[in-house]
Structures are given as C-alpha cells and as structure tokens.
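Not every chain is included here, but those present sit where they belong.
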C-alpha cells in the first residue's frame, strides 16, 4: 500500500481533480492519495523549502513553468519518462511541452496551461459603435478604453493588474513590454529598464489606467479585477485565459452572455502581450514512490482524465491549455467559445524566445532564474507606485533599473 | 516575603521557562548567525561559501531599507497609539454595567479571532475597495466620492486594518487589569472630591500603567513583524509606501530563498527590535517594577 | 454648615436587612460617635451617609437638602476608611495632598497643609514612602491625614485609631477633637474604644443589629442606659446583670451593677459572696471575675493592685445608689 | 461596590457599548453574511444586507473539499496543547518574578520578550532542518512545541502583570497555613487570578490558533490545523469570496465558543475584602 501526498494549488481545476481521486484509487487499489491544497504563495514557499532541504514531505508537487527549468537543472525533479504508452506526449501543446521540458526531457506533466488575452464587453462595444479586431493593437485598446469609460455610470474602459508582485502586475507588464519590444536583460544580463521601449510601455500603461482605469487599480490583482469585470464595471480586461471560463459562467458573472475575446494587444512588432503559464505535476528527486507518483501524474494529465471530467462535470470544466486534441474536440469547442483564442494565445507565446530582441533567459512574463522573484517584486512595487501617482514613470524606471542591477551584481550575473 | 527561601524556590520555578527559552533563542540564533555569514541560496545548494559581512552590507545598503525602517516605525507607533487610545476607553466602557455584556465583550474581542490574511482580505475587498467596497457604497449614499484607500493612503489603510485586529488585545488586557482595581480606592478618591475624570487620571490610569506597558511591549513585538496584512493588501506598494522591514526581508530574501541574506535581515531585525524595545523600556519600563 | 439628618434610612444587601430604619439628627458642628457590636452596621451607615452605598429606603439630609441622589464627590464630606483604602501608587504626601489637589488649591498651600498634617500625625519622616512600606499604624495615620487635611462639611471616621498604640491614640484623640472644634466641622466617628467614645463624643449613637438603641450624651448613656443592651454595651468591663429573687427585691426583672460599683471586700460581711475565678492585674486596676453561685459570674473592678488570686473568697457589695433596674422587656425602669 | 448605577447611565453605557461593539464586529458580521451568499452576491453593489438568497452551499462545498473536522481537531489539540503547556511553565515563572523579584527580574522579562524578536522567516530554514532531522515535520507535538515556545514569553508577561496586582499578604497567609508552593499556586494564586488567567488563556489560544507561519510551513496533512484549511481558500485564481468566508466562519466558530466561556471568567473584584 502506497500513500501519495500531493501538494497542489487551490485552483478550481485542481480541486476538481481532488474530487475525482476516487476514480484513480479505484483503478489502483494499492495507492492512497492525500491532498495538501494551498494558496499559491504558501504552496510555493512550502514546496520549495521541502525540496531544497530534502524534507520528503511530498510525493507529487504542483509547480509552475517558472520552477520547472530551475529545479530540473538542479536535478531536484525526476524526469517523467515512464508515463505509459498511451500517454501520448506528442499530443501536448508544443509551447507548453517546451516550458516543462529541459534538454528535451519532460520534468513535469502540464495539468492546465494558460496565456493571456483580452476579454471585453460586446454590449458596450456595440453601444459605442466599436468593433474589436481579433488581434487588436495597443493603440486601438487605448483609444477604445478611453471611449468606453463612463465614470458616472461606474464603468471603466479597462481593468489591468496593478498590485505589486512578480506574479501580479509584473506578469502583465512584462508581457506588455514584450509586445513593445522591451526586454528585462540584454544578452549580457544587463537590465534594460532605461530603454525607450520600457518607457513607452510604462507610460502607456500609466496614462491608460489614469484615464480609463478603475480607482484603486494599484492594489488590484487578478481576483479584484475578476470581481470588477463580473460585476460589470470593466469594458475590457486583459488577463489570464482561464478567466474566460469564469467571466462566461452565469453563476459567477453578471455579464456572462456579453463577453467577447481577442488576442492580447500588440504593437506590430511581432509579439503579442501574452504570457505563458502552466501548472504542472512533478515528482521530487529522492522520492521512494516514483512509480506510484508517475502513475498518478499520468492519470491526472491524460486524455482520459479530460474525458472523465467531461463526463462528470461537463466539457466546460475540463482543464484547458495542455493538449492539442482538446482543441480539436467539437464538444469542447461548442461550450468554450474562447477555446480557439486560448489556443492561439498559447501558441503566440514562446518562452524560449519571448521578446523581439534576443535575451539570455527563458520565460515570457518572467525570467527563469532564482533571483527573479525578488527582483520582480521590487520592480513591481516601483511600477505600482508609478500607477498610483506617488512617483513618476521615469523615477520608477530608474529605481527599477538600479534595484535590478544591484541584485544581478550580487547574484554574480554582471560585475 | 522576599526571603532567601522563596528566592531560591523562585529561581527554581523560573528555570524551566528560562532554560526552554534560552535554547529556543540560542539554537536558531547561532544557526542564523552562521548562515548570515554564508553565501547560501536554498535553490542552489552546494555552493555555500563564507562571505563575511557581505550579506549585512547588502541588506543595509538596500535603498528600500531606510524607507521600510520608517514605515515600520510609523506603523508600529500608529497602531500602538490607536489601540491604546481607543483600548482604554473601550475597556472602561466594558467595565460598566451593560445589558448583554458578555455578548458585547465577545463582539469586541472577535476581530482577534480572525486570521490576519482573512481579515486583510475582508477589509480590502469587501469594505475598502473603491469600486465594490461597502465604504464606497456608503460614501456614495451620502453623495461623496469614494475614498481610494490603498492608492491614496496605503500605509494608513494598512494601519487601520492592523489596529482593528489588535484593538481587542489591548482592550482585553486592560479590561482584565481593571478588574483588579480596588473599588475602595475609587471610593476614597470620590470622597476626596475627585470628579470622574480626575479619578480616571489619578487612580485608574496609574493602575493601568503596568498593563499598558505590557500591551505596548507585546504589541510592538508582533507589529514589528507584520507581514500577511501587507502582502495581501498592497504587496508592499505602491512603491515602498507600505514596505516594512518584515516585508523587505520577505521580498528580498525569502522569495529568492537566499538564506544568507534572510539570516542577515533577520539579525538586523532583531537588533532593530531590541533598540525599539530598549527605548520603550526607557519610557515605560519603571512600571514593571514593584 | 454640616447638619446631617437621617430619616428612616434603610439598607439591604439582597435579602439581608442591614440597616432597619435609622432616624437621627446630627447638629452642625457636633461630634457624634457610633458604637455597636461588630457587624451591627456602623460602617454601612457611614457609607450611606458618604453616598458610597445607595439607601434602600428613607432619606439623608445634609443641611436640609436630601442628598440621596448626590454623588459622594458632591456631598462635601471626607472619610477615613476602616480598611484605609490608600492610593498604593502615591507617596504618603501624594495620598494626603490628593483631596486638596482635587479642590484646586495652590501648590504652596497644599504643601504647607500636608506638612502640617503630617507633623500632627507624626508622619513627617515617611512623607515620601509608598503605603506598602509603612507599618499598619502608619498607614492608618495616612488615612486620617487624608481626611483631616481638607475642610469638609463633615468628617466620617471609621475606627481611625484602632491600630495605634495607647500613647499615640491619646494624642490623636486630642488632636482630632481639637481640630474638629477649631474648624467647627461636624464629625461622625465609629469606634470600639470605650474611652474614645466617652471622651470625644458630644453624643453617642448605640447601634445594634441595624437599629439605633439609644442616642444621647456619654454620661446619659452611662448613667441612664435606655435598656439592657445599652447598659451592657457601654462601660468596660461590662455591667453585671442579676435576675431572679434578688432582682425582684430591688424592683426589676433584671438589675444591673457596673463592676466599678461593686465594692470588693476580703471575706467581708454583707453583699454578695463568691470565689475569685480570674483576677486580672492591670496595675492601675484589678478586675475580678467572681463566681457568685446562683448569681452567676460577676465582674468587679478594684482600683489599684489587690493581691487576690483564683480561689480566694470575696464579698461584693453593690452601691445601692448605682443599681440599674430593667423590666421584663429589657427597658430601663427609672425611679 | 454597591451603588446602583442609575438607569439612565446604564442605558447610555449599554447603548454605547452595543454601538461600539457592533461597529467593531461589523466586518466579521459582514464576512459571515457573505458566507451565506452566492459568490456573485458577495460582491454585488449595492450590497444586500439580509434580503438575499440565503444559501449554505458554500459550507457544503467547503466540507466536501477539505475535512474541516480533521483540521479543527488538530487546531484544538495544537492551540490548546501549546497554550496549556505554556501556562504550566509560565505560571510558576510569573509567580517567581512577580512575588520574588530581584534586581535582574526586569532584564529577564525583557530578554524573554526578545526571544520573540527574530522574524520567523529568518529562521525558517534552520528550524525546518532541525525538524526534519528529529522527525518532527507534520507532527502535532512538533507544532505544539514551537507554538508553546513562541507564546511562552507572552504568557509569562501577561501573567506577570496580573500577579503583580494581587496583594502578597494573601500568599504569605497561605504559606503560614502550611501550604507548599505548589498548593499555594493551585489553591490561592490561581483562583484569585482567574480574570487574568482567563484573558491570558484566551488571547494565547487565539494567537496559537491563528499562527500561520509555522503551522503552514511545518505541517503537511496529518497535523495540519485550520490555518492550512484556510490557506486552501484564499485562492489567487477565481472568485472565492463566499467560500473563504464560509471557511473562515468555520475556523472562527470553535474559538468563539471557547471565547464565550473564557471571557465570562473576567468577573469583577475577586480580591475585595481580603486585606485591610
């Protein structure tokens, strides 16, 4: 009898998986599964401490695309090469597969993947006589946002993340900067915040939010914006593709039937402002239950699992963004009007070549180096200060530049 | 009372607590001092090397350090002031004859029951949110513009939430202390012609001096390390406006798993806390004696 | 200033009636002493007058004004608590000065008064000590100091000298009386000390079980006690009571003779005979507890030293002019 | 002691107390109400106070998703255990410092408090390593141990203040009555300090109950208390309000009951009439 302890993040899809565990144990009576479901930040802290100190508390970890390459290089993860014959690795979306592989070896199995896109209110667009292109430019978005803003009615042209944090405003701003041709570091790891591209990005962002954003934007994150959008306060919202299913769910959203989707905006430089992320399952090195763990991972990320969810809870609830086959499934496409755009968004993001100019790092809305979390948080604070108006765009960029230089010097990337 | 007998016994009875706390202090402290001199990144094991005071230099030269130090002091000072200035009258009120006292008392203590993360979320999203919060709605009812709390007064907003959480602590300690105030002393003061206010100033307040000291010291210890409320509401921003030392250590050190600078930061925090405590004791310490 | 009237004052603690209707008229400037057995309600009555307890019934008038709804601070009285109730965090000086400070007196004036009071009370060396560093008697004197330093309408003293030695007590007693007379302040004084009661009082109130038994001048009470209780309570040692045949012969259900009115003779003729059971030698006096057979135990006081010992036979001759007669209900029969 | 408070005054204090109490309690009330709303209503503007569609769906979801009772039991054992042990160690220590102070007592007190000054994030790694080595990870005893030590200075400090208020004569009387120190503590000091003990107990129970750093980092599942339970509801993705409220309400419930009983011990005037 093997007991697997699975550490996971408390997202809807993961929780659903937790509910379906019995299906797995029924098929594998010699395995018991126990769940540790935690909020993202706690999970990351918890799992990292454990794996780094070889605490051995978990058998299956839920980690993001940020951790996978770092940890894999440290040999902290078991390469997943025994997922079984019918696992069909080839069916995984290539961008996602790349993100969880190192040197061609799969180190984590993607459970669901996401990118970002524009969600907008069709009714408001119609009323204003605007038409959202499938792949809008930033100019269009800015212009539309201003036009759609009606503060007296409590409707704001656009809702964007503003709360400081590497996974909060910096995820969005890095993706946006990519579309403006900016990058975090040049090939020699020199920070690039003083570049005109970053200045353009941040100026646009701050001006846009000042004119067309909701009040309190500097402390809004994903959830706050979701709440605003669902309450009908936002005409546009650029955020994770998973939000698509929330905003079109009539149980949660007052505007479920009035939402349209579009690719994240671009500036015509070849990159859209979208990111790439996948929550994936991995096995820590040194685990004595590798076999059972792989069995479980294979089950949880398989096509059959998708079918199982579809059978139990409907196609709208299957974990998105990992397998090509899903996006060819007519049943899914029927209930998920955003499916095509989600796929397109994921395809548009390339963690290995995230920016217009070349970069030494992997990752779209982050740089997959251990130091990034701290740097990202500091830079995020500067940018949220610029948004709140307590500092200028220029000052924020200078501060971000020097903070990043400082950290990179300390970490030994640059002298 | 103070016989050698009792003194000896007293020492003996104090020993378990002192011994336990000593171990609890010395073991992590020693390890922390050791780690603080290392370049040690948890995500990069095997690369540990001795770097001397580099971690301290790094931590102390952070441009955010001074700002966060200031924020820490403002936060601690304001919350202390608010909780005590409101806690004393509140404790006095709860010391009166009130119908349904147990219920009121429980309601007043209740904020302390809520986990910091949860209460920060409640305040941020359900109450203070400028669009969907209750305060904004109330302001709207009166035809006023909604206050954009976390944008316009981020530190104050955080202070407000933390004060709400710690007010019960101060109130409860003060209330309990009021219970041991000899009623006859108050009667004597009344006979001496003291008004209610004079009785409060000259009899009640001196009696509360020691509990107030304790509230100040204990709260200070907790407030110096406030973290969850900031993390949940503002993420330390905008800018550095709500970054305190604890958050700085977190953002700089822990989320990078840089054990070396986390340790150095921790030690700096210990030193700072001791300095704060030293001054506090200077100010209020004599209340502890006798 | 300071005339106090009680009209049918009652007080209960829950179901227990402590004061069962007290009527009393205390003239302005007079010195009234409350005496009565332990637990009879003296402190309670004082606290009622002070306003520290609510009356359950009746009215309390100060200078003709009903004060039952006036808070203690507004009644203008000062009080020495039986339990002292000193302010523990203030020095002796602070304790004594507090009332003056509250009255808004100037600093210099306060100091002068406090130091004068401290001198009177032999407390000068202790002015800067905290109450916990004082002996019992010193604490009690601080409590007195706190009351006398002010100029209230009336002083309320609850056994203020109980913890002082004899010499100091005499001194304090004279000081308090002097002060009271000098200021013309009304004083109500609770004591268990017969000498204090007799010497200080203009009038004495004898309380028993929450009722006033008699109200009169000290000598009135000594010479014409209204009833058995007062007769027994005033005077120490206690009056001897004899019932039965002998009493009847004297014309009462009970007769009483004070120990000081029994002449002691060694085996003399006449009077009542008995055996000494205890002899207490005070030096100035000798108290004899004599077993007088059917008459019961009799106490006699002999002035000076008398070399008598348990077992010796004596005869006790009552002073016929000093015999008190009481009827069946205990009331005095006055000729 | 026994003056009746005038009705007017009582009415005023009652009104004031209830008003203030209500204001302070309101955010929690609001949260509890939210737990009975649908996710949509929880955020609706204008807000609905009572007239919304009451639902217990959130509670059902919460219980289905995580074993509330398992976590609650752990919380009770861990918070209760650590508080009780801390009290057992602290009562003698506080007694000793309050009634037999030396010149160094103040320093010792401050030193005790200083053991709490190290920010937990600074020592997470060392402690984790130690716990791993001794097999204390994810054990209740491990958590009881660390919370007990964490709260010990606070407990000692609070008890110290309360003990200081008690007239020492009474303890001396017990000594003259032949009571050993243990009995003196049990029969005389403790009952006299009931209000102080109750509030110390309550406050430290809450501190232990809500302690979210060590409990989250040192427990996995077996020993995981309600903080872990809560941490699975403050989701970064998806609307979670009503469910988080429901989970929080559940997390508060047991301690609310306990609070009810312990705060009732804050009775007035236990030392009256003891000394002159």
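Which chain is which? They are A, B, C and D, in the order written, and residues in each are numbered from 1.
Going forward, contacts are C-beta pairs under 8 Å (C-beta built on N, C-alpha and C of every residue); 3 or more make two chains touch, one makes a residue touch a chain.
For clarity, every value in this text was computed on a predicted model and none was experimentally measured.
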{"item": "Per-label copy numbers for the whole complex, where each distinct chain appears once", "value": "A x1, B x1, C x2, D x1"}
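Assume only the chains that are shown with their structure count from here on.
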{"item": "Remotest chain, chain A as reference, centres from CA atoms", "value": "C"}
{"item": "Two chains joined by the most C-beta pairs in contact, as defined above", "value": "B-D"}
{"item": "Whole-Å gap separating chain A and chain D, where each centre is the average of the chain's CA atoms", "value": "38"}
{"item": "Computed distance of Cα centres, chain D from chain C, in Å", "value": "54"}
{"item": "Interface hub residues of chain B, defined as touching at least two other chains", "value": "42, 125, 131-132, 182, 184, 187, 253-254, 290"}
{"item": "Contacts with two or more other chains, residues of chain A listed in rising order", "value": "41, 45, 49, 53, 154, 223, 227, 231"}
{"item": "Contact footprint of chain A on chain D as seen in their complex", "value": "38-40, 43-45, 64-66, 124-125, 128-129, 132, 137-138, 216-217, 220-221, 224, 228, 231-241"}
{"item": "Chain B-facing residues of chain C, complex", "value": "50-52, 71-73, 76-79, 81, 83, 85-90, 98-99, 102-103, 130, 146, 150"}
{"item": "For the chain A and chain D complex, residues of the former touching the latter", "value": "5, 7, 9-12, 15, 18-19, 34-42, 45-46, 49-50, 53-58, 154, 167, 221-223, 226-227, 230-231, 240, 242-243, 246, 251-254"}
